[in-house]
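One structure is given below, encoded as structure tokens.
One chain of protein is taken out of this complex; the other chains stay put.
Then we have chain A:
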Amino acid sequence: MSAVPVLETRGLGIRFGGLKAVDDVSLSVPEGLTLGVIGPNGAGKSTFINLVTGHLKPTSGTVLVDGRDLTGVKPWVIAKARVARTFQIVKPFRGMTVRENVAVGVLYGPDGTGRMSTALKQADEILAEVGIFELGDRPPGELSVADARRLEFAKALALKPRLLLLDEVMAGLRPGEIEPSLQLIRDLKARGMTIIVVEHVMKAILAVSDEVLVLNAGQRLMLGPPREVLSDPQVIEAYLGHKYATRAAQLSEAASAALAAPTPTPTPTPNAVDIAEEEVGPDA
């Protein structure tokens, strides 16, 4: 069992004026784990990703990647450390083709090549993996919502990441479009990739997460096995308390459905226990 977690945060936080958008979050994500992250709008989920990937500098705490202190370094340093992310609001390079969008990541990623032909070939492989190979020559502006999210996914995969942070890659997708994305996450998991999935779609969280983290008002409200967390009164309260009634309904519905007919157990990950409450960061 590898002792060093792929990602560890200790007391991580950021203030925007008086607002603590992320507040004292300590967390340890062992290799191979898929961590679901949920929480009401404005809970700090995207901000947490921004802090880990260098897009925002934390005002307190530390970020360790493979045990290396990468607190507050620039995003490209994080990318070279094989940590990739997607953006909640998709950020394609609009003047390039879909294939070129992915090739940029191959050119500048951790295995950076200088050969354009190699990069374009690898980009095609990644596009095939996320299911939009045939759209390679299109400008990203012509993609559907679902395909634009797949492109965002592909751009992250271009870095050949060890740790992948997905910020609502399934938002706005129709039910039929979600399954391929879930399958892709399962495939990446099977290859040993460590994944953090921020998602409001509870079905998706249940389908892929080994553990679920609940953020509320910037703080870590709860962390534990998916079904346990999702049926916790405190968690439902956090959603209801913020008047996200529909989401809460969706939440309990998904949770009870899951309890009634347990989905096939996610691939057993021996390291999953590492993340249990008691074992979080030494100075937590």
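In this section, contacts are C-beta pairs under 8 Å (C-beta built on N, C-alpha and C of every residue); 3 or more make two chains touch, one makes a residue touch a chain; residues count from 1.
FYI, contacts and distances are computed from a predicted model.
A single chain of the complex does not appear, and UniProt lists its protein name as "Branched-chain amino acid ABC transporter permease", one of "Formate dehydrogenase iron-sulfur subunit", "Benzoyl-CoA 2,3-dioxygenase component B", "Nitrous-oxide reductase" or "Branched-chain amino acid ABC transporter permease".
The residue from A:Leu159, A:Leu173, A:Met222 or A:Ala238 that touches the chain not shown here is A:Leu159. When the missing chain is restored to the complex, the residue among A:Leu12, A:Val65 or A:Ala103 that touches it is A:Ala103.
Although one chain is not shown, part of chain A still touches it, namely residues 53-55, 74-76, 79-80, 84-85, 87, 91-96, 100, 103-105, 107-110, 112, 114, 116, 155, 158-159.
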